[in-house]
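Worksheet: the structure to be examined is printed underneath.
One protein chain omitted, others in place.
Coming up: chain A.
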Amino acid sequence: MTWLVPLPVTIPLLGAALTLLMAGRPRVQRTISLTALTATLLVSAALLALTTTGGPLVVAVGGWAAPLGIVLVADELAALMLVVSAAVTVCVLIYSIGQGMADGHEETPLSVYHPTYLVLTAGVTNAFLAGDLFNLYVGFEILLVASYVLLTLGGTENRIRAGTTYVVVSLLSSVIFLTAIGLIYAATGTLNMAQLAERLDGLPDSLRLILQGMLLLAFGIKAAVFPLSSWLPDSYPTAPAPVTAVFAGLLTKVGVYAIIRTETLLFPGGRATVVLLILALLTMLVGILGAVAQSDIKRLLSFTLVSHIGYLLFGVGLTSRLGMASAIFYVVHHITVQTTLFLAAGLIEKRGGSTALDRLGGLARLNPVLAIAFLIPALNLAGIPPFSGFIGKLGLIEAGIADGGVLAWLLVIGSVLTSLLTLYAIARVWNLAFWRAPNPSMPAPDAGKCPPLMIIPTLALVALGVALTVVAGPLFAVGDQAAGDLSDRAGYARSVLGDVFRGAS
């Protein structure tokens, strides 16, 4: 069944080509994108089922065997990320179709939206499946270039200003990543991750530390880890709601995924643990304090996004199996919930005419469905039981306590504090935007009507977020198994290179 592995990359790319050809026909474009992404979701689900039962699936692209050619590797972690990201992209696509119809710009100027969105998806899936450092770089570039276009969609002054910051910062991180790749190749003579896992161990310690530091720096910018995070709240909120939602859900998590691979496969042994844990603590606290200060819902959510990246780093930094399993569970939870919240923010903007807190009020009475669509994921984010955010945080805190170090305890305290402050931040949104008397500047009910195509995908993601609690047991088991596989580097190398090459290298 290895022929399934390249499909999550090729289907969206093919879809992108087709939608480009159909540039003048929005209906055909919509059908193609929706079909392509649904197919990607189905393939990803099949890959997850196959990898949990049968171990990693490996494809040598073009039939060139592993160390020479490029490999795509679908192990449990990659398959899990694929499923969640595909589910999120499908929902966001339906939402954006609904919004496009509601705002009346069905044809102009967004004929580039569908192809770019599909290319973005292909970049994300390629990054998850990459078994080769340079292919990972290409995956990053595909998704970044698509994201530049999506962020500056329409080319309004505000978006150009925000987009400039984003593009320059991303370019810098790409240059750092590429430099690291050049140095790694010079030092080891390979970029295949399985082969690197063996050869990097033989390098001098100081050189390894420099290479590891460069990779972490590049991925840290992508993942928005403090102090490399300030670009995110400046650039994300200006984009259209569905674009912000999919960026918030996926792009930073691709960075986190790359950090996980760096820390487990390429440079295990936890030499960066202390740095990672300190950065995790600072990311959590600085992020959430930023969120508390904001007066705009989208900006506030962007800051909570940064803040909760800290939890993921916490799990990765602990280097224990429980910590890693909890981090993987938390990634799944966070992708779903953060995307839902940004979609809900888009609905608020539609109904209330703005996302500025001082121009909103009384939304709970005006649109109860919208209130539910915001409140449930918001409580989920803050980690209120029985939602999945609580389970993920509990896992991380347990892992922290099991670690027992001073820094781990500090992080346990920090994560509880961050959780409380998240609750404060979203309670503030709730009080100001949903309670109070309706603000007179808000549009009339007819003008601010949310189309069903925007509400249904949002509610579907709310339901998915709640369902994560229901399937938390099996999901955590998958996370645990993936964490176990991540620590088994020899197993990874064996499944990618086969026994023959292991002896030769």
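Keep this in mind: a contact is a pair of C-beta atoms (placed from the backbone, for glycine too) under 8 Å apart; a residue touches a chain by one contact, two chains touch by 3 or more; residues count from 1.
By our rule, contacts and distances are computed from a predicted model.
According to its UniProt record, the chain left out of view corresponds to "Multisubunit sodium/proton antiporter MrpC subunit" among "Sugar ABC transporter substrate-binding protein", "Multisubunit sodium/proton antiporter MrpC subunit", "Ubiquinone biosynthesis protein UbiU" or "Putative tricarboxylic transport membrane protein". When the omitted chain is restored, the residue from A:97, A:313, A:343 or A:432 that touches it is A:432. Check A:152, A:173, A:229 or A:367 against the missing chain and you find that the one touching it is A:152. Touch with the hidden chain on the side of chain A covers residues 134, 138, 141, 145, 148-149, 152, 155-157, 160-165, 167-168, 171-172, 174-175, 178-179, 181-183, 185-187, 191, 233-234, 293-296, 299, 357-359, 428, 432, 436.
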